[in-house]
Each structure stands twice: as structure tokens, then as C-alpha cells.
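See structure below.
Missing here is one protein chain; the remaining ones are kept as they sit in the complex.
Letters A, B and C mark the chains in the order given here, with residues in each chain numbered from 1 onward.
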Amino acid sequence: MTTAKSTQTKSTEQALGLKEGPATRDAFGEALRELGRTNAKIVVVDGDVSNSTRTEYFAKDFPERFFNMGIAESNLVSVASGLAAAGKTPVAASFAVFLLCNAYDQIRMGVAFPKLDVKLVGSHSGISIGEDGPSQMAIEDLALATSFPNFTVIVPADAPSTKAATRAMFEYEGPVYLRTGRPKTAIIYANDGTNGSTEEIPFEIGKANQLREGNAVTIIACGIMVAMALEAAHTLSQNGIEARVLDMHTIKPLDNEAVERAARETGAIVTAEEHLITGGLGDAVARLVAMRQPVPIQFVGVNDTYAESGEAQALLKKYGLTASNIVDAAKQVIARKS
Amino acid sequence: MTTAKSTQTKSTEQALGLKEGPATRDAFGEALRELGRTNAKIVVVDGDVSNSTRTEYFAKDFPERFFNMGIAESNLVSVASGLAAAGKTPVAASFAVFLLCNAYDQIRMGVAFPKLDVKLVGSHSGISIGEDGPSQMAIEDLALATSFPNFTVIVPADAPSTKAATRAMFEYEGPVYLRTGRPKTAIIYANDGTNGSTEEIPFEIGKANQLREGNAVTIIACGIMVAMALEAAHTLSQNGIEARVLDMHTIKPLDNEAVERAARETGAIVTAEEHLITGGLGDAVARLVAMRQPVPIQFVGVNDTYAESGEAQALLKKYGLTASNIVDAAKQVIARKS
Amino acid sequence: MPQSSNEQVVEKVAAVLNKHASGANKSEAMVPNRDFTALQETAWRLSREIIEMTTKAGSGHPSSSLSMIDILTALYFGGVMRYNPQEPHWEERDRFILSKGHGAPGLYAVLAEAGYFNPALLDTLRQTDSPVEGHPIMNRLPGIEASTGSLGQGLSIGLGHALAARLDKRDYRVYVIIGDGESDEGQIWEAAMAAAKYQADNLTCILDLNQFQQTGSVNKVMPSLEPVVDKWEAFGWHVREIDGHDMEAVLEALRAVKTVTQQPQMIVAHTLKGRGLSPFEKNDVNRKHGEALKPEEAEIALAELDEQRTWAVYDPAGSRLPNNERSANRLAKEIVTRQGETGKPMENKS
Partner (left out) sequence: MPQSSNEQVVEKVAAVLNKHASGANKSEAMVPNRDFTALQETAWRLSREIIEMTTKAGSGHPSSSLSMIDILTALYFGGVMRYNPQEPHWEERDRFILSKGHGAPGLYAVLAEAGYFNPALLDTLRQTDSPVEGHPIMNRLPGIEASTGSLGQGLSIGLGHALAARLDKRDYRVYVIIGDGESDEGQIWEAAMAAAKYQADNLTCILDLNQFQQTGSVNKVMPSLEPVVDKWEAFGWHVREIDGHDMEAVLEALRAVKTVTQQPQMIVAHTLKGRGLSPFEKNDVNRKHGEALKPEEAEIALAELDEQRTWAVYDPAGSRLPNNERSANRLAKEIVTRQGETGKPMENKS
């Protein structure tokens, strides 16, 4: 394991005054531990990676409610299904790629189909895990998670909103997939009133947060791409282009109204996600737009390839996941407006 | 197992003069056996369901090249990966839902990533398997299969084109997913010159077959929905609406040109697939259209739910997968044309 | 989405659901404990129902249901499991999970008999709008504890329930039936290892060792399942081996394992796929697995069952069945040996 480095370029932080914050997996781990105090129904099932997923914080405080199932993701998820059927609220945690890819059928039969109250939490999402390489990177987890009927799929953008998302996830009853990341992540939702946020982090499942107003184009992003979307909007603004920015933290159910409004009011959309272009946020947006208000879209994401080992920043650049890729996409899509 | 019944309504057959043909799994099984004679590299790995997938035909003629791995789909796929690395051309076969959902990670690591020459064949796709119920129905296999970089995903419409697809699949070198079905299926590509087909079944991977010309709307369909699309076009025509019909047998890589042309020339699209609306043909079309030529689309497919046991025809009706659903969708999408 | 519906079916279903919706009917735990003759009579009747409902439906898995029907009868009516059909979600209930979900008709027959729903519903097996599904679906039908049908998952789900019992300091027990073909699935062994780690002594698994899977005998498809007893012992389980059609042996084993501590328990039950009825003994993999009997075959099977119904007339005390040729109670071991001799020892060894 390398020491997690931030994926934020210096420029983002400088341009926007964003501070570097903890990784979203850390924020999840802390929120889970806190919730464990008051919610006795929460139990955790992990697959020998609690020091990666950060369920170890919970495990330390509530050892009797923590189950390490070893490296056996299929069993892990089905055990969580049984615990939920017996009245518990289990968190099933592993690396995102192993949780979704190694236990898809167990989630289908044991969680999605019976709508059981299981919270799946996948850490190490995206290519920003860096050096461990493609076998450990989840770039298809959103395609898999959104394919489940009855599912809620959440991709928070920073540490504070991850805490809010974790709380919201337990207030909601039903199957949820929460995607967390490994690198340190810029803080977008500060509690100090900056960046348009108030004391309370705004977080409602299924409701996008509009972080910036603009009418030339809408950038719809999730996860670590939200900070980059803000940076891109800043750059575009310096070129006289005002972009709306939506933090689409819930991929399913999608905030149809916010997307439709964006299509109608800005006439062009860029989606940005740390995921394959196929099957994730971009496809959800494209589908809705085709049904409600057809407009041109450009998709920023990993383009139908597996990645490689490397330093996180370098990989994001190499695979086209930077603020400047978003800027380029925005310019292209604006040129295509009818 | 019930005796397989056709999913074709009487009306389709009558309206279009289509004859009922064998199930696509049967056609695959026969083509595989034939190819086995001349291509000694073909081996088959099945998971205790060769009488369902129809690899039993091959097994009977080439027992030494057939491996029954028992009910263990993960192992089955990785074994196929090893066989391919050692120079064989393995078919890895099971029910579509178990093959994709139980061995996703094995396909990712062992087939898609190294681009090995493994042919995955999933039978019992869709809800038209009927009585066995949702645990056995693949309605998410296309979402999973298209998520793999380097993959080719084929959904043939009838028995003759399944044979052609099977041959084409072995001529192509690289990972392929071929989706077959259980019910008897109307013959679209007859060898007798009817329905616009010639002696040779037209089948080229990645190239849609246009089955009907029209300029009011394009119906893009795959699998058993192609016959229904033809029926719908016939009905629409009687109402003075001329619909173009594309048999989009290859979902990945998509025939971008045919889709773009359809968007440009007909200005409205209906997609129809025996699959969740999410992640399959519809999303692939929506993405391409958003990138090239935004137009309204209506999606005919299973709408974010698991199905149930029942008679195939009744289920197709209940879950909205009939010619009349396509007709309705076409009318709606035409009304939305700008 | 549902746009059409089968009125008859919907009516029947409504009747069932009403029964449980009221919640007014709460009552004490039940541990039905029929006497030995009554148990045999029950297993006999349920066997008939399995054949009747699957033949009527035209599909279903009668042979897979029949091989475990004596075990299910013992579990639900032999003083083994406690439950309350009036209150299917009663928290103290023992749980039963049918991991080999395609044996659903057997489970449905038992649940109807136990009073979870009206037996009339069995007629709607596999019909659109009926909750009597091809494979069990939880929350669609009272008494179904898990959605199964994708093999390999039920034991893990059962372990989840067993761990929850421990957390809640409840003393309910969890029973899971798995298939011998199903044992090919790696998840079974993941669950086996994890259950041993957690010393889940409130978890009992019964292996329906009927010697056949979908495409042939276990001896042919996966001969290396044997030595199966050694496997489970090496995985840390308490293991017993019985004749799964010998009601006395089944009851004895199910009662005995309750006293085992710190270990989950595996009961390896030698059974006959189709319970020895001749239509299933045809040399045909589809008859052996997965196909319903045609009406004329069903008649033969039912007649054979009637022939077996000797206890009610001859043996009111309820001891073991006479050892006639067709008795489903002859020692399965014999059959096992017979199959071992005739089955090809290996395939595909080039």
C-alpha cells in the first residue's frame, strides 16, 4: 500500500480555495463507527480488507458486531443477506471491484431481489487507487450496481458528504451501494459556509446538489470528478463560458428533474465519472435525456479499456479524467448545440 | 423443464408469413457441432447444463474435447481462460444468468483483460424461459457483458442467423458473448428468398441488418424482439406510419453508422430488447445518439424489476415486451419529434 | 408494469395473503410432533402432491423434491422445528432454507400442510401471478426464508441467520438443505469454512445425496465429491450419515445434532432422486432431473406410492416400512453401490 495521495491538482485547490480532506473511505469508516453507537442493528461483514475499507474503526469499537469472513466475497454477501432477513442492518464491505464482480449473483438473489436492508460499501473505486493496478480498480462497479432493480447507488464527492451519505443510507431502508475511494479528496462541502454550503451538508438521496449556476452547459459529475468539474467551470468562466455544475451523488435513482432542467435550460451536457463511460452516470443521463429532452452530451470517463499501475495523478491524466478533459468536452458539446 | 413454446404471437406469423423455427440455443448447438468437425481447436467447458445450452450435441460427437466442470461457473470460466492461453478456442457455456452473474470477475480477469479467444455462450436469456422463474432469467447479462472492454456481444434474432453468428464468432479472434434463448423463435432469415433475404444469411459482426425501410421512426431491436419489431412495423404501416427496422444483432461494438443514420434520417428511435432497459441495447443507442445526433428515444424492455414464473407469452405481455408495446412506443416517440 | 393478470390465480393468492395480513392471529410457538405412522402418512401424501402439482404445471422438479420429502416431513412435523404458520416472521422461529431451490414443489407441499397457506394454491404452481413460483421467492409466499434457485447460496444465508441468533441471544436453529450437485459450487465451501470458524452450532445442513445432478450421476459429473464425509469433517463440521428415506434414522439424526456444541452439523442423507418411483428410474437424464411426469407416468408413480402405503393398514404402531422391492425406504446405500458399478467411472479422460 502506498500512502494515499490527493487526486486534486494543485490548481484546483488554488483556483477554488478547496482544502484537501480525508479519503472518502476514511469518512465512511468514521461515520459508520459513530452510527454504530446509536444504531445497534448495524453489523459489519468484511472480507479480510477492513484496514482498506475502514470498517476496522467499527470493528475496534464493536468487535461482537463485526464479522471477518476471510477472502470470500460471495459468502460474505449471502451472509449479510441472512443477517438482514433476521432483522439486522448489515454493511457488506470489500474493495468495490471484488464486492461487485465476485458477488454479483449473491447480491442479485440475496439483496436486490428480496429488497433486503443490506448496505454494500465498496472502497478502492476508480483508477485513482494508482499503483496496485487494474486488477484492484473498480471501473465497472456502477454499471453492475445500477443494473440491480430496487437498488440505490451513491457516489459521494468528498469526506463531509460521505458522512452525510452514510447517515442517509442508514435512514433509508433497502439495498444501497455506496462507493468510496482511496485517495485524499478535496473538500467541497465545508462546514464553514464556503462554496455555497451552509452548516448542514445538503444530502438527500436521489437529489442532485447544484454547486454552480450557468446556462451554457451543465457538467454532471460524481465522486472525485466533482471537484474537477468545479475547476473546469472556473476555467470555462475565465473564457466567458458559464457552466452549471451538478454533484450527482446518487446515480440511481437519478434526479430526473435536475437532469431534464439542465437539458432544457443549458442545452448541452457533459458527464464526468471515474468509471467506464459505459453503464454508469453517463448512460443514466443519456437515457433520461433521450426520453425527456434530447440534447448533445459528451462523456468524460474511462474509454472502454482497463488501466494500469501508476501514480494516481499520472493515471487520471493518461486516461482522460482531468479538469482539462472536462473543459475540452464542454467546448465540444457547446459547439454541437442546435 | 417445460416443452419450449414459441414466443411469437399467431398474429406475427400470420401478418408477416414468418414460420416458427427452432430455438436459438438449438441452432447454436448444431452449428457448434458442425464447426467442431473442421476446427479442432474448439473445446467446450460446460457447467452441468449441456442439455440446456445444447453443447451436448458437441459433447456427443467430440467427448474428448468436452469438459463438464459441474455446477461451478467461476471455475468453468477460468479453466476456459487457461485453455485459451494454451492455444485452444474454448466455448464456456451455461445459463446466461449464471455465466455472467456468477463468473463476472473470472471473465474480467481471465478473458476480457487479456483478450483471450474465449467464446462465452449463455442460454436461457430473457423472461421468455417462462415457468422456471426469475432466478433463472438473464435480464442483466447484456449490461454485464457490454461493460467488459475488448468484448463483442451478439444477440441473434432467429435460428438461421444464430448459425451464422456462431460461425462468425469463431472466425473472429477474441472474446465474444453470444446470447441464446430457450423458446422456439420465428424465422426471419429464411433461405428461400422471403423477407428480403438472399441465399446467404447476412451476418457481419458489428453491422446491423436493415430489415425494412421507413422514414417516420426506426425500431432497433435484437433477439426475439426483432420479429416483434417487424410485426409492429407492419401494424404501423397499416396506420400510414413507415418504420425502419434494424436487427442490431451486435450490441458491442455497436453499428454506430447505422444508428447515426437512423437518427438523422428518421428523427426518432425505439429500441426493443428482452433485457432490463438499463445497460443493454437501449443504453448503447442512447449514448451514441447523444454523442452524434440527439433525437428522442423510447425504450422497450423490462422496466427495473425482476419478473416471475409463468407462461412465456403471458410474461412477455405482462412485462411489456410485445409488438403492441413497440407500436405504442413508436407513436409516442414520433409525437415527440422536433 | 404488470398489465395483465390471471384472475383465478389472483383470487387464490388474495385469500392467502389476507389470512396473514390481519396479524390478529398471533399464537404460541408450535413444534408439530406427529406420531411415526402419521409422519409416514404425511410423507406419502406430500409425495403424491409433488407429483400431482408438477404434472399439472407441466414442469417443475418432482424428482428433486421427492428425494428430500422425508427429511422435510421430519423437520416440519417430527418435533424438530418450531414455528408458527400464523406468524411467519415470528422472531424465535427456527429457519429452514432450501438452498437447492429447484426442489420448491416439495417445500410448497410442506408449507401448505403446515398451514402457511391454503393447499389449493398448489394448483397455481408456476402460473403467472401466482406466488407459487418455479423457485422459492421470499416475501412472495409465507414461510419462504430465502430466494433461491441460483445454486450455492443458501448455506451462507443460513449462516447469516445463525450469527444473528447469537447476537440477539436467541436460541432458534437454522436448517439448510443442499444438493450433491450443488456441492460443486465453491460458495458451499466458503460457507463451510466460515461456519466452522464461528462455531455455528445452531446451524444444521442436510446434504440430499441423491447421486444425480442435471446432466448425469454425480459419479460421472463430479466423482471427486467423494469422500464427502471426509470433506465436511476436514472443514470442521460434525458429520452424520443416514438413509434419508428411513424416517427413524432421519428423526434420530435431526434430534441428535441439536446437542452438538461449537460445531455446525452436516447430515449426509443418502436418498433416491424420485424416491425410487419407476418413472424416474428411466435411463434418461431429463426424467431423472428437472422434468415433470406426463399424466400417464404420474398415474404409474401414484399407483406405486399407493402400493407403498402399507403402514396405515398393516403397521399402525408406526415402525419401519416392510422391505418390499419398491419401498422408498430400502437403504439408499444399496442404490449408491449399484450406481457406482454401472456409472462410467470417468469421462473425458483422453
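Operating definition for what follows: a contact is a pair of C-beta atoms (placed from the backbone, for glycine too) under 8 Å apart; a residue touches a chain by one contact, two chains touch by 3 or more.
The structure displayed is predicted, hence computed values, not measured ones.
Engineer: I'm checking contacts with the chain that's been left out. Which of B:V43, B:A59 or B:A93 qualifies?
Structural biologist: B:V43
Engineer: Where the complex has a chain not shown, which of A:E34, A:D61 or A:D132 is the residue touching it?
Structural biologist: A:D132
Engineer: Of the residues A:N39, A:N215, A:N239 or A:T305, I need the one that contacts the missing chain.
Structural biologist: Hidden-chain contact among the options goes to A:T305.
Engineer: In the complete assembly, which of A:I42, A:L83 or A:L315 touches the absent chain?
Structural biologist: The missing chain is touched by A:L315.
Engineer: Which residue numbers on chain A touch the omitted chain?
Structural biologist: 1-3, 48-52, 56, 63-64, 66-72, 74-75, 97-98, 101-102, 131-136, 302-303, 305, 308-311, 314-315, 317-320
Engineer: Mind pulling the chain B residues that touch the left-out chain?
Structural biologist: Residues in contact with the chain left out: 43, 64-65, 67, 69-70, 72, 74-75, 77-88, 90, 105-106, 108-110, 113-115.
Engineer: With the missing chain put back, which residues of chain C would touch it? List them for me.
Structural biologist: Counting over the whole complex, chain C touches the hidden chain at residues 152, 166-167, 184-190, 193-194, 196-199, 222-225, 227, 230-231, 233-236, 346, 348-350.
Heads up, the rule we're going with is that only the chains that are shown with their structure count from here on.
Engineer: Point out which chain occupies the most central position, where each centre is the mean of Cα atoms.
Structural biologist: Here the chain at the core of the arrangement is B.
Engineer: I'd like the Å distance between the centres of chain A and chain B, where a centre is the mean of that chain's Cα atoms.
Structural biologist: A distance of 32 Å separates the two centres.
Engineer: How far is the middle of chain A from the middle of chain C, if each middle is the mean of its Cα atoms, in Å?
Structural biologist: Here the centre of chain C sits 43 Å away from the centre of chain A.
Engineer: For chain B versus chain C, what separation do you get between their C-alpha means, in angstrom?
Structural biologist: Here chain B and chain C have centroids separated by 36 Å.
Engineer: What positions in chain C touch 2 or more of the other chains?
Structural biologist: 137, 147-150, 152, 186
Engineer: Could you list the positions in chain B whose residues touch two or more of the other chains?
Structural biologist: Only 97-98, 101-102, 134-135, 305 qualify.
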